[in-house]
Structure formats: structure tokens, C-alpha cells
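Here the complex is missing a single protein chain, while all its other protein chains stay put.
Chain IDs A and B follow the sequence of writing; residue 1 opens each chain.
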Amino acid sequence: MRIPCPYCGERDAHEFVYRGDAAPQRPDGAEANEAAFADYVYPRANVAGAMHEHWYHAQGCRTWIVVERDTRSHAIAGATLAREAKR
Amino acid sequence: MSRLAAGGSIDRRQPLAFTFDGKSYQGFAGDTLASALIANDVRLVGRSFKYHRPRGILTAGAEEPNALVTLRSGARAEPNSKATTVELYDGLEAASQNRWPSLGFDMMAVNGLLSPIFVAGFYYKTFMWPRRFWERLYEPLIRRAAGLGALSGLPDPDSYDRDHAFCDLLVIGAGPAGLMAALTAGRAGARVLIVEEDFALGGRLLAERHEIDGQPAADWVAAVAAELASLPTVRVLKRTTLFGGYDSCTFGAVEKVADHLVTPAAGQPRQRLWKIAAKRTILATGAVERPISFGGNDRPGVMQASAVEAYVNRFATAPGKRIAIFALTASGLRLARALKAAGIEVPAIVTPDGTGDGSTIAGMVTATHGKTLRSIEVSGRRIEADILAMAGGWNPAIGIASHLGARPVWDDAIHAFVLKTPPAGMALAGAAAGHFSLGEAIDDGLREAQAALADLGMPATVGARPATSDDPAGVGTLWSVPGSKGKAFVDFQHDVTVDDIALAEREGFRSVEHLKRYTTLGMATDQGKAGQVNGQALLAAATATAMGEKGTVIARPPDRPVAIGAFAGAHTAAHFRPVRLTAGHAWAAENGASFVDTGQWKRAQWFTRPGESDWLESVTREARAVRTGVGICDVSTLGKIEVAGPDAATLLDRLYTNMMSTLPVGKARYGLMLREDGFVFDDGTAARLADDRYVISTTTANAARVMQHVDYCRHVLWPELDAQAVSVTEQWAQVAVAGPNARVLMQRLLPDMDLSNEAFPFMASAQCRWRDGPARLFRLSFSGELAYEIAVPADRGAALMRALTEAGRSFGVTPYGTEALGVLRIEKGHPAGNELNGQTTAHDLGMGRMLSARKDFIGRALAGRAALTDPMRPTLVGLKPVRPGERVRGGAHLLPLGAAARAEHDQGYVTSACFSPVVDGWIALGLLANGPSRIGERVRAVSPVRGTDVEVEVCSPIFFDPEGVRLRG
Partner (left out) sequence: MRYSIFSLVREALSGHRGWGPAWRDAQPKPAYDVVIVGGGGHGLATAHYLAKVFGITNVAVVEKGWIGGGNAGRNTTIIRSNYLLPGNIPFYELSMQLWEGLEQDLNYNAMVSQRGVLNLCHSDAQRDAYERRGNAMRLHGVDAELLDEEGVRRHAPFLNFDNARFPIKGGLLQRRGGTARHDAVNWGYARAASDRGVDIIQNCEVTGFLRGPDGAVIGVETTRGTIRAGKVALAVAGNSSRVAAMAGLRLPIESHVLQAFVSEGLKPIIPGVITFGAGHFYISQSDKGGLVFGGDIDGYNSYAQRGNLPVVEDVCEGGMALMPMIGRARLLRSWGGIMDMTMDGSPIIDHAPVPGLYLNAGWCYGGFKATPASGWCFAHLIARDAPHPAAAAYRLDRFASGRVIDEKGMGAQANLH
């Protein structure tokens, strides 16, 4: 599997560290409660299909990126920098 | 000798000597082991898996189920090698296997007599009584009888290599379709990689007699090979088997670099793993001929027709003197012509419906006779023949195209599974596409290469399509022969018969996967290439289901068996993982260090001095030296991360549980990081170098993960923060200098700095100069002594160690290793890796007060959960044996006195233990339920696996200088 790193170009997946689903959003600030955090930390949609997910180019540019990948076929539609995806 | 007088692709000027089962033979360069055995009239080559039936050579390729040998001997012994794919070399040594005492007389053939009982799956129905006999009697017998060849048990002496290839077009297989495709793309300037598992190019053209452009096909192959070699963007890899298709158009292949040599040359790998990334791929892997299931179809002498054709035409041998043919395809008739041309008698051509020339017999072979084949039976009539060639139809070799999940579909026109929708970027050509005639193969190769070029935006130069001879390819089917006498085999190696398939169906194993698993059909070393489809067809017939509906099993890599060594490459033994050495490594080695693996790092564990008899003596001396004088310890492996930018302080506040934004410049602070689930992640220190610049440290084990975590926070969670971070672990060498004399020593090293307690107190930090270079100085103490850590650029690390040794010589500066470091930190109750095990909370480690209530930080919310702060959780305590001199060890569990050693009394465990010089006894840290309220209580440290049971007193985890006077001194 080859990941299209926005900085480095297409690189083998073994250069990357995988984190998982990019969808969960960390609850905001010191006000958020236990339940909100538990919901952020533990349950996952575990999508069967196209999914946006976080990969870290540990052996390359050391950037977190968001990759769109199909979990059934491993087909990759594209990737963006995580900090840009957030904006 | 059965070598034909002329012809073939062998080099008669290069005779090669070889042995089989200790007997000497001769072949020629260009032979395979199988062809050389045939040329030497060796008919019996192997024994089958279950019944140990005598077997000969069935095929001329990787689908061979029978002719398995152990190649070479000693540490290079290579069991289960297919004689049909072994390239002959001078001095080759091969032995038959799975027989005792000899191939000709195999005692295990008694299994054949028991074959009425030893049917498919019989072992699931018996061997259950008495229960204890399974491991003691039945299983050892089964294990000994099973298996094929034997490993030597010795380390593989050869080396393996890896390489990467990137190409516009990958062509898999160098038969007519593949060659045509590679030529077309190569002429257009595309980067082409063509891989061929054989040692010669040409594929079927090596074995069959055809004309291309009015010349013998061999001449065309030679011309194409020459042109490919001349094209700068084309690479041809022979002896290279493409075994797997993976995601994103990547492939794995293995090149047999030195398997055709007695031993690899010095420095030469035996095999090389190729990892290939291709923009487009053409699969031109041809097709595999099917056997026909009739009684006695496994007798040595029964062969695939295509194999007979190869042995006659390519290798110039006569597998037999009278070769009968049983054909369902037109290729059987082509074989008859080839045999006659070679002067070999063809006593009968049998086809079910009599199609063929005038001499054809309409009928079926129902039985065979002879130890090796002497005669066949057709419609009750015996026909003498020493070889029977079966032309049973063709299975396109689509395994690699199926690896990514494409499902084969049944094509009724050619009676075979084909792939209608290959994976993205891949096209099929020639027989692999189900197009069996030579003309179609050439057409496919040309067309698919042009399509790939068009896809890639590369203009194709138009070359003429070569003219080919006509090549009719009619295919019929006959899945089993009615009225067969004797066992009719479907899977030869695993002895799966037509009756076994019927039995499996009767017992309800009606999916192709159940059939495979119950009968072991297709699970042998030929991976089902020889007979699996036949078995599936029999199942479909028995269940009255169409083949297309029944389907076939899913192909997975590897498409050919591949040596485990080839996958591992050079990453074996001592080279399994990289070795990371600190800048002071050589210095430590010179000073008698023993090293310990900490992740990939080598760290000095202790320094043995002359006269010291064991490690404990050295470690105790080192720890004592730190408490009484001064010691130096290389702590470079701790992770170091620089965090800079206007929002650096904010970022660190969110990373650590405690406040880092309030840290003044020139100070350092201990910090605790949690995971978002509230458990402890890592600890270390943060030092503020400037308003907008910190350097933080991590544990050695977590250095990479903390870096990743910091970047995650910066890139994903809070990209709005203007803070940069970079790992500088490798850039800085860092040394701890600890002990009452530490200040004196440091002052000698840094004469220009004011190191007085007032100017540079505990937890101070500074950027300074050492020998005209940058340095960083921290007043940190892991040992509880007056201590410093000094960091210098890594290239000066060794010099720093030497300078410290020199400067401290007069007062006995002592290098200490990780063991003494451990002793010192246990005496001080500092948690380390054994306590920071990912299962502990800040509360467990007595650090609950470090969770700031004034800010958000990673892990804040979930750390507050009741389950994580439950007082009954095992919590950090100190432990001292009640009886002096007794030893307590890490891993012992803590139980109340007098309670039975059972789980319900388990209250915790010992995390770290050491011999403490200051206590003059063994001490330990442990996690004990409700620990802090039990100081003074006595409990047991029980280790059933060691048979020890030590009474210990619960105490404060700080065994030494609890007020911390010394470190502030």
C-alpha cells in the first residue's frame, strides 16, 4: 500500500504510523465532562468503506496527514495535511 | 539414456554431473533436474503424502505435486524442491523424501493398505479414546508419518537481499504475450520490467513447435530478447518469480540469484526479494494443464501432455518409448505430431468422442498397470505404453490477479475460471486471459501494451504484428472417468481421490472452502495448481450446481512457495534490528562496561573493575560511589525534544498534567504526561531555555511515541498553536554527574560558570559553553544526590566523558551504568519503566497532586474517573524484607500474611527490586492495594514460579533522604 504524502509524494505505508479514524473531535477545553471524553476516546464508527484517517509520516517528513482510504479495498482517494484538513 | 540425438535447448557441450539418492548421473546445461532424471530413465522420484504411493514426474513446471526432492545437503538442504523447477548445475545433489528405508521400498506404504479407513477426514472420527493417548501415542505417530522433507535444523548459511523496482509497465511472464507486450512498451520508451521465473525466456514457445514470421519461434524469442536487452528503459529479470500482488499496484517477486550454483559466490545472496511498484501491469502467466481423473492416474509414467511436449522439444528427452495420449484438447494432437517427429512411438491417441485424426480411439482410459506404467486400459482393452500423456484442458494462471480480491468467474466456452475484472491498473494477456492460441497471445500482448501506453500518455510506436502459425485450441471437459478401476486422484500430493470428494459432499462439506479444508484438496505444495479445479468440478457435479455458482477458493499470496529467508532479507540474527550506540559507547567499552539492550539502544549496564567477581559487586560499588563521591552516567538515550514558538508554553501546558507556562526561563521542572484515557503515558523534565523555547526529556522507551504525540497535538488537535517541535535525541549527548562531589567536578569542567547553590540551585537550567562549543546544563537529580546533567553536541559526547573522567580522577569519579542508576532511583522511590507500564495512574504512583485543576490537559477528564482513583487500586509503596538478607524480586505478588496463595488474596505485586547499599539489604518498590495507608504492615511477597515466599514490611517508597536535603545541597 502506498500513501500519497502531500510533502514527500507516494511512499510505502510502512514508513507511516497509523492512528485511525479522523472523525472523532476532542471535546473542547476544561469544561468538557467525563462522558464527552469517554465518547471521544473509546467508541468508533469503524467504517466499512471510505474513511478519513490519520497517518503520521514517521520515517519521512514527520507530518500528520489525513488520508481518504476505503477500508474494504484499501484504495486510496487522496491525502491532505492534518492541519489543513482541520481548517 | 533417453536423450534424443538432436534438438532441444540444452547445451550438449556442457555436461553436468549430479546425484539422486546417492547415485551419479549426467545431464546438460539447460536441463532441469526433472528433465535430467528423465534423460537418465529415472521414473520413480517421490512418495505421496498420505498413502506413500510411488510417484514419478507429472509436470514440467511449478504445478508439480509429485517429484519433490530434498536439494543439497547439510545446512543447505532444501526440502520439498520441485525437480521440475530446479535448474541443473554441476555437482547438484538431490534425495527423495517421505520414505523409509528407501524410495523403492517404503514401509510407510502400509498406509496404502489402510486406505479404506484413511479416507478424507477419517482422523476427525477417531483417536479420541483414551483421552491421554492423543499427545502420547496418536499424535506423535501422525506427526512422524506426515510432513514431507526435513529441515536440516541448522542455521541457513546463505544470505538474502532486497531490492526495489519502479516501472511504468510490469510484465509478468515472458511467453509470447509477455514478450510482445514488453517489446511494444519498451520500443515506446516506457520503463518496462519483465519478470520470468524460468531461466530461459519464451514460455510455451520453449516447449511447443511454432512458426513466427516464418521462422522457428525460438528464433523470434532470441530476436526479441536481444532487442529488449538493447532497450535502455527495459529490464529483464529471469529466474524471478512474481509471487504476490498487493495494494496500490505493488508486487513481490523473488529472484533466484544463486540457486543454479553449488553455493553462492562470496558476498552473493542466494535469493533477492524484489518489491515492485508499477503504474500498469500485464499479467501474462499462461495457463496450467489439468490432469484427468481416472483409475491409476498417479502411476509413475502418467504425465501431463504439455510436460511430455516440453521434455521432448525443449529438453530433447524421450520420457518413454511408447507414449499414449489421452486428450480432451487439441493440444493432445499437437503432441502426437511432436512425438512422431522425434521418432517416438504413439500406440494410441484416446479422446472421449474420437475427435482427432484417423488413428484416434474414441473412449477413455479407465485403468493403468505396472509398477511404473506398462499398459493402460481403454474400454476394457489393454494398450502397452510406458508413458501416458494427459491433455485435460487448461486453467488460466490468474492467481496474482486474484490476490487483491477479484473473483474468478467460470467460462463455459473454455471450461475454466477466468478473470473478467482484473484489479485497477492490470490487464491480462494470452493464456492467462483464457486466450489459448498463439495468435491471440501475440495480439493480446500488443494490444494491452498499447492500451497501457495510452493510459500513461505515452505514444506507441506502431510495429508490425508478427505472423504466427495456426494453433487451434479446442478444449473439452471430463471431470472423472466412469468405470475407473483403482484410485482416481484429484490432488496427487495429498492423495485426495474422486471418492474423497464424493464422501465430503455426502458429509455436508459442500462449499469449495469446506471441501478444501475437509479433504485438504489444494493445500499441498503445488497449491492446488494441479488438481483443485477438478475437485471443485466434481463437487459441483455432485451437488448439481453450476461451476460458476460454486465458485473457487480465493487465491492469496504467495502464488509460489517462497523461502522464508528471502522475506527476511539481511535482517537476521545480529542484524535483526539496528543497533543504536550513544556517543560515549566506545569510551564505556574501554572502561569495562557490560551493555544491555534498551529498545534498540545499547546502554552500559555496569562497569566491571579488575577483581570484581559478579555484577552485584560492581553495581553496589558504583551506587556507593555516587552516594559518597561522584559518578557519571551516560543518559543520552533519554528522548529530547525541543519545543519552540510563541505558543510553546501553551502546548506544554496541554501536554503535561502540571503547569509548564509558569516555569521561569533558566529553570527545569519534572512533568507527567497522561494518555487521553487518563493513564500515565510518560514522564520527564521540561527546561525553559527562553520565553519561547523549551527542551523536554522523555523516557528512553517512549522517545519516539512522545515525539509522535507532540506532533499529533500540534498538527491535529491544536493546529492554531504556533509551536514547533523537533526531536534532538541523537543531536545531544547527555551525561548525569551525581554525588556529593558533583559540584566540584562540574566546576572543573566549567570554570567560568558560577555553580554555587545560590547561582545555580536545584532545578536550574542554562545554556552555556564547553570548550568553545554549545552546552546545556541542568541541575536534575534522579539519584537523589547533588547532581547535574550536561548536554553537548553528540560529536563531542565521547570527549565529554573523557574530560569528566580526567577532571574527576583525583577524587575517584566513577562511571555507573543503568543498574546502579536503578538502585539509586529505587532508593529514592522514583518510578521508571516497571512502574510506568501503561496500566498505572497518577494516583497509583502517588502523583495525584500533579494533576492541575487550573487548565485542560491531555487525559484530564478521564483521569478523574472513580475507577482510576479508587483507593483499593494497587498504589506505590516501598517494601523491605523483614528478615535481613532475604531477597525480594520483581514480579512477586503481594498477599496478606497467613492467607493462602490464591488469586482472591492477591493485593498487588513487586515492580522493581534491588540490593541497596545504603539500606544494606534488598529493597523493592511495589504496587499494593490501598498501599499508603498500610505503611508498617507486614505482607508476603510470593513468587510461586520461583518457589519463594518472603515476608516484607510495607514502607515509604523513599528509602533514603526523604527530605531531599542532599539533592538541594
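Here is the rule we use: a residue touches a chain if its C-beta (ideal position, glycine included) is under 8 Å from a C-beta of that chain, and two chains touch if they have at least 3 such contacts.
Everything numeric here is computed off the predicted structure, so don't read it as measured data.
In the complete assembly, the contact with the undisplayed chain comes from B:Tyr518, out of B:Phe28, B:Tyr51, B:Trp394 or B:Tyr518. Among the residues B:Gly370, B:Gly548 or B:Pro561, only B:Pro561 touches the chain that is left out of the figure. When the whole complex is considered, the residue among B:Gly22, B:Pro101, B:Gly153 or B:Pro232 that touches the unshown chain is B:Gly153.
In the complete assembly, the contact with the undisplayed chain comes from B:Ile142, out of B:Ile142, B:Val262, B:Ala467 or B:Leu616.
Counting the whole complex, the residues of chain A in touch with the unshown chain are 1, 12-14, 18-21, 34-35, 38, 41-48, 51, 53, 69, 71-74. As for the chain not pictured, it touches chain B at residues 49, 76-80, 116-117, 119, 122-129, 131, 134-135, 139, 142-144, 146-156, 158, 160, 162, 244, 246-247, 250, 252, 273, 275, 403-405, 499, 503, 506-511, 513-514, 517-518, 520, 523-525, 527, 556-558, 561-565, 567-569, 571-577, 579, 596-597, 675-679, 681, 833-834, 837-839, 862, 865-868, 889-893, 901-903, 905-906, 909-912, 942-946.
In the analysis below, only the chains that are shown with their structure count from here on.
Chain A and chain B have CA centres that are 26 Å apart.
The touching residues of chain A, when paired with chain B in their complex, are 1-2, 10, 12-13, 17, 19, 22, 26-27, 29-30, 32-34, 36-38, 40-41, 54, 56, 58, 62-64, 73-76, 81-83, 86-87. By the touch criterion given at the top, residues 246-250, 275, 277, 404-405, 424, 676-677, 704, 707-708, 711-712, 714-717, 719, 855-856, 860-862, 864-865 of chain B touch chain A in their complex.
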